[in-house]
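One structure, as C-alpha cells, below. Some questions next.
One protein chain omitted, others in place.
We just call them A, B and C in the order they show up, numbering each chain from 1.
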Amino acid sequence: MANRSLGIGLVGTGFMGRAHAIALRTVGSVFPEVAAPRLVHVADVCTERARNAAEALGFEQHGADWRALLSNPGVDAVSICTPNHLHHEMAHAALSAGKHVWCEKPLALDPDEAASLAATARDSGLTHLVGFNYIVNPLLATARTIVQCGEIGEPVGFSGRYFEDYMASPDVDWSWRCDRELAGSGALADLGSHLVHLLETLLGPVESVMAQLTTVIAERIDPATGEPRAVENEDIATTHARTVSGVPATLDISRVASGYKCGLSFDLFGTRGAIRFDQERMNELQVFNTGDRKGRDGFRRILSGPAHPDYAAFNPAPGHGLGYNDLKVIEARNFLRAAQTGEPAWPDFDAGLSVQRVMDAIERSAARGAWVQVPRTTD
Amino acid sequence: MANRSLGIGLVGTGFMGRAHAIALRTVGSVFPEVAAPRLVHVADVCTERARNAAEALGFEQHGADWRALLSNPGVDAVSICTPNHLHHEMAHAALSAGKHVWCEKPLALDPDEAASLAATARDSGLTHLVGFNYIVNPLLATARTIVQCGEIGEPVGFSGRYFEDYMASPDVDWSWRCDRELAGSGALADLGSHLVHLLETLLGPVESVMAQLTTVIAERIDPATGEPRAVENEDIATTHARTVSGVPATLDISRVASGYKCGLSFDLFGTRGAIRFDQERMNELQVFNTGDRKGRDGFRRILSGPAHPDYAAFNPAPGHGLGYNDLKVIEARNFLRAAQTGEPAWPDFDAGLSVQRVMDAIERSAARGAWVQVPRTTD
Amino acid sequence: MANRSLGIGLVGTGFMGRAHAIALRTVGSVFPEVAAPRLVHVADVCTERARNAAEALGFEQHGADWRALLSNPGVDAVSICTPNHLHHEMAHAALSAGKHVWCEKPLALDPDEAASLAATARDSGLTHLVGFNYIVNPLLATARTIVQCGEIGEPVGFSGRYFEDYMASPDVDWSWRCDRELAGSGALADLGSHLVHLLETLLGPVESVMAQLTTVIAERIDPATGEPRAVENEDIATTHARTVSGVPATLDISRVASGYKCGLSFDLFGTRGAIRFDQERMNELQVFNTGDRKGRDGFRRILSGPAHPDYAAFNPAPGHGLGYNDLKVIEARNFLRAAQTGEPAWPDFDAGLSVQRVMDAIERSAARGAWVQVPRTTD
Partner (left out) sequence: MANRSLGIGLVGTGFMGRAHAIALRTVGSVFPEVAAPRLVHVADVCTERARNAAEALGFEQHGADWRALLSNPGVDAVSICTPNHLHHEMAHAALSAGKHVWCEKPLALDPDEAASLAATARDSGLTHLVGFNYIVNPLLATARTIVQCGEIGEPVGFSGRYFEDYMASPDVDWSWRCDRELAGSGALADLGSHLVHLLETLLGPVESVMAQLTTVIAERIDPATGEPRAVENEDIATTHARTVSGVPATLDISRVASGYKCGLSFDLFGTRGAIRFDQERMNELQVFNTGDRKGRDGFRRILSGPAHPDYAAFNPAPGHGLGYNDLKVIEARNFLRAAQTGEPAWPDFDAGLSVQRVMDAIERSAARGAWVQVPRTTD
C-alpha cells in the first residue's frame, strides 16, 4: 500500500477542520515522500457548512452524516475535528470501519474513553494520531534531541505555561467550551493538553500532580437564550507535577490571560544548560550551555533553519520562518507516512491516553486538594 | 474568465520555483476566492531537475525547453523563477505568448530591460506581478495603512536594513550570484530590491540616492574549476536616499552579515509615532504613538492576527503565526485573482521598474561618489 | 530630629553590606530630601574584613564586635547584612539599643522570630525596614499603581518566577546557604522571599499555599573539610497560592536554573489588561490594555523614565536606565526619610513577618503534601 494516495474523510469544518484540509492539500508538494491524498468526503452537522467546505476546500462529496462518510469506500483515513465530546464515538467508529484516524486533541473527555480508544487503536493495526501540532515544530524536535543527547546534562526542573486570552473578556459568550459534558475540562483540555504532552515528550511520563483550578468568570451570556449561563469548567489550571524520572515541574494554564495569543512557553533546566521556548516566537529556541566561557556565555537565540528536522522541506533558507499551518503540514505528513508505510505514527492514541490520565489526575487533585498519582497500569 | 482555473507553467525549480509551486498548490484552499490553478508544465534547464520537480510538485508535463512551455496551450500563466539574467527574455516571451507573468525579483538586470518589460506588460493587458514576497505580510499591509491614515503623523525618517549571512564565510563558493552578467548587482539586487520596494511602498518613490558599495571577499573558489575567481559585485551596499516627498532614508544591505538569516528590518518615524519591523520576527509589528499617556507609553508589540489583512484566511486565531511560505500563498492569490478578474496586480512590473531605477542610481552613485537623481520620466 | 544627618552602623561586609554602604554614601546627592548620613561604625566577625571595609567604604570605626557597634552613641541607625540566622538577634538588640534598623531579607528564620521582631519594632517607635530591594523599582511602583487604579481591571491571576543559577553547578561548594540552621530554607528564603513580597505588594496578603520543594543536588563539597556534606534545604520551591482577595497564583523559584542570573519575572492578569516584568530587563515594564483597538493592540514596552516615581532623582532623561545599586539608593532614601521624619517606612517588619508566614506555610505545605492556611492573627 506504500505510496498509494489515500482518500481522506474530514469531520468538522471549524478552525481545525479547515487547518487539516489546507494541510492535506499542501502536504504532497512540501513532502514528496508522501503521496498527495485525495480529499474525498467532508461532513459537518450543518449541511450548509459541509457544502461550503466541500467547495472551498475541494472535497468530492459532502454531507451532514458522519456515519455516511465512514461508509464511503473511497475514504481510507479520517480527520476528526469536531468538539471534544464527539472524539470518542467517532474515532471508535472510524477505526471499526477500518479507517486510519487523525483525531484532534484532547483525545477524549476522560481516561476511560481514552483508554478504550487507545486499546481499539492498538488492536486495529491502523494508523492513529492525536493532533498535538505544536510538538512537531522542528525546534521542539531539536529540543528533544538536546535533552535526549544530554546536551544540557541531566534535567532538573521544568516550568511551563500556556496562556491565551480568548476568554479573558467577560463579554465573550458562553459556548460549548464552557460545558462540562461537551468540552470536558476548560483551559486544561483546550490548552493544557498541549503542555502536558510537551512535558511528557521532553521528560517522560508524569507520575503525580497537585493542582488548583479556578473559574474566574462564573457566568457568561448564552447566545441561544440571551441569558447568563454557568461556566462549568475552569479558566485557570495550575499544577505541580513530578515525572517518573523525578523531575519537578510546574504547569500554568489560562484562557483568561489578557494579551497572550498563543503563549505556550517553557523553561527546561538541566545540570549543564537550559532551554527556553515561546510559541509566539515559534521560530526561535533559546539554549544555554554552562560549558561556554565565562563572560561569553548566554542564551543563544537559535533561528529555525534547514539544520533542524523537516524545515528544509519548506524552505532551504534559514530564518525565513515557518507558520502555524506549516506545523499542520508536518503533522499531516506524519499521519500519511505512517498510514502508507505501516510504521507507527507519533503522537499516537497511547500518547493521547497518557495526557488524558494526567489531566484527569489534575482534576481529581484539585477537587481533593492533594497530590494524586497518575495511574500507569496498562489496560 | 473569472474563476476559471488557470493552467500554470513554472520555469526554474530552485528555492523560488519550489516556493511558487507549493503556494500554487495551496492557494485554492486558503483563499477560496480564487480557483485552484492546474499545475500544467514545469521547465528547468536540467531535464532531470524538471522531471523530479514535475513528480514532486505534481506538474502534468515537464522539459528542459522553456519555449516549449510557453507554446503549451494549457498554460495560461507563467511563474519565472530563474536566475536574474533570464527574467527579461523569458518574461518578454511569455507576455508575447499571451501568458500572465509572475516574475521573481529583481525584475531585470538594468533599467532598460525593466522599462522594456514594463512597457510590454502595460500594453499586453495581461497580469504582471513581481515577487516581492515580504511586502504582502499582513503586518506590512497594516504598516502601510498606519502610514497612509496618518496614525503616526507625517513621516520624517526611515532607517532600513537587510542583513543576511549566506555569503559571510570566505568558504562559500563562487556562484552565478557573483557574476555581474548573470546576477547584476550583488547584495543590492538580491536583498536590496526588497528593501527599496518596501521604502517606496511605505513612503512613495525615491528621488535621489548617494551610495557606497563594498566587496568584502574579492575572490571565491569556482567549483567548476577549483580555482579562485573574482567576485564581480558588491557584498555590502549602503545608501542614503531621499523620497520625492522629502523624507530622508538610509538603506543598509549586506550578504556578509554574520548571524543574520533574514534580517530585513526597518524603523519608520513620523511626527506622531513610529513603526518598527523585523522579518526574523515576521509576526510582530512594533508601533509607538506619541499620544499615549506619559509613563504608559512604549512600543506596542502587535502580534499578527485576523484583524490584519489576509491573516484570517490562514487561521482564525491571533498570534498563531504565519510563515514564509504563507507569504508566497498571499502572493499567488494576488496573482491569480488579478488574472481571473482583470483587476491590476500589485506589485506590478512598473513597481519592479521603479526599484530597478533606484538600484541603478545606487550603482551609479557609488561609482561616482555623488548623489544621483532617479530618473522618473515615463517611457 | 528632621533632617539631622544620621550616624550609620553596618554589620556584615559581604555583597549586601557593601551594597548598603555604597547606597548610603550616594543617597544624599541623589535625594537631597534626606541628609547624607555619616558612616560611623562597621562590624564584621572577621576583623580584617571589618578593617578593609572601613577603609574602602569610609567608616570612621570598625571592629569584630557588633555589640560594641550597638553601644556606639554615634550610631543612630543600623544596617544588618549578616547571614539570615543572625538577623533576629541583631535586629532585636539594635531596636533595644534605640537604633533604627534596616535589615536584609529574609527578616528571620521562622515566623516566631519574625513575629517577635515585628512586635518589638512596632513598640519601639523606631524605623524598621526590610531589604526587599527589587520592589522599589520605579516600574514596580508603577505596576502597583496600575493595579490599584484598576488600569487592568480586576486581577484574575498571577504567575511569578524567580530563577537564578548560582547553585546550578554541582561543583559549587557547600556554604552556609545549604545549612538549615544558618539559612533557613534555601531558594525560598533567598529568592522566594522577594517573590512572595512582590505578590503581596501587588495583590494583597496570601491566604493559603500548596507547595513542592526539591533538593536537586543532595551533597556538595564542604570547603572546610574537602568532604561531601548534605544540602539541608531546597534548590527548587514551587507553590500554588491563593490571595485573601481570591486570586490564584503560582510561584516558581529555583537556584539551579542554568542561564538565569536575576530571573525575577511575573505575569499579572486582570479583566482589562495585563502586566509583565522581568528583572533582567529591569528598565522595562510590559503592559497590555484590552481597550486598545483590535489590530493595534499589544504589550507596550514601557521604558523607565522620569514619569515613574523616583527615576527623575537619578536622571532627567527617559530610557537611560537604572541599575541594581540605584534600587539600593531608593531603599536607603526610604529608610533615612522615615527615620528623619518619623513617618512609617515600607516595607517594614510587618511586611517581613507576612512574608515569613507565607514561607513557613509553604514549607509545611510541602512537608504535608496539602494546602496550608497562612495564619493571619496578629500577635
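Throughout what follows, a contact is a pair of C-beta atoms (placed from the backbone, for glycine too) under 8 Å apart; a residue touches a chain by one contact, two chains touch by 3 or more.
None of these values were measured; they are calculated from a predicted model.
For the omitted chain, the shown partners it touches in the full complex are A, B, C. Shown as candidates are B:240, B:296 or B:364; the residue that touches the absent chain is B:240.
Touching the chain that is not shown, out of A:15, A:166 or A:299: A:299 (per the contact rule at the top). Listed by residue number, the positions of subunit B touching the unshown chain are 152, 156-157, 159, 161, 163, 168-170, 210-212, 214, 216, 235-236, 238, 240, 242, 248, 250, 252, 254, 256-260, 267, 269-274, 276, 288, 290, 298-299, 369-371.
Taking the whole complex into account, subunit A touches the unshown chain at residues 142, 151, 287, 292, 294-303, 305, 307-308. Mapped onto subunit C, the interface with the missing chain covers residues 15, 19, 21-22, 25-26, 28-30, 32, 36, 55-58, 166, 260-263, 279-283, 303, 305, 314-326.
The rule is short, and it goes like this: only the chains that are shown with their structure count from here on.
Taking the mean of the C-alpha atoms as each chain's centre, subunit A and subunit C sit 41 Å apart.
Subunit C has its Cα centroid 54 Å from the Cα centroid of subunit B. Here the spacing of subunit A and subunit B, counted between their Cα centres, is 35 Å.
The set of subunit A residues touching two or more other chains comprises 260.
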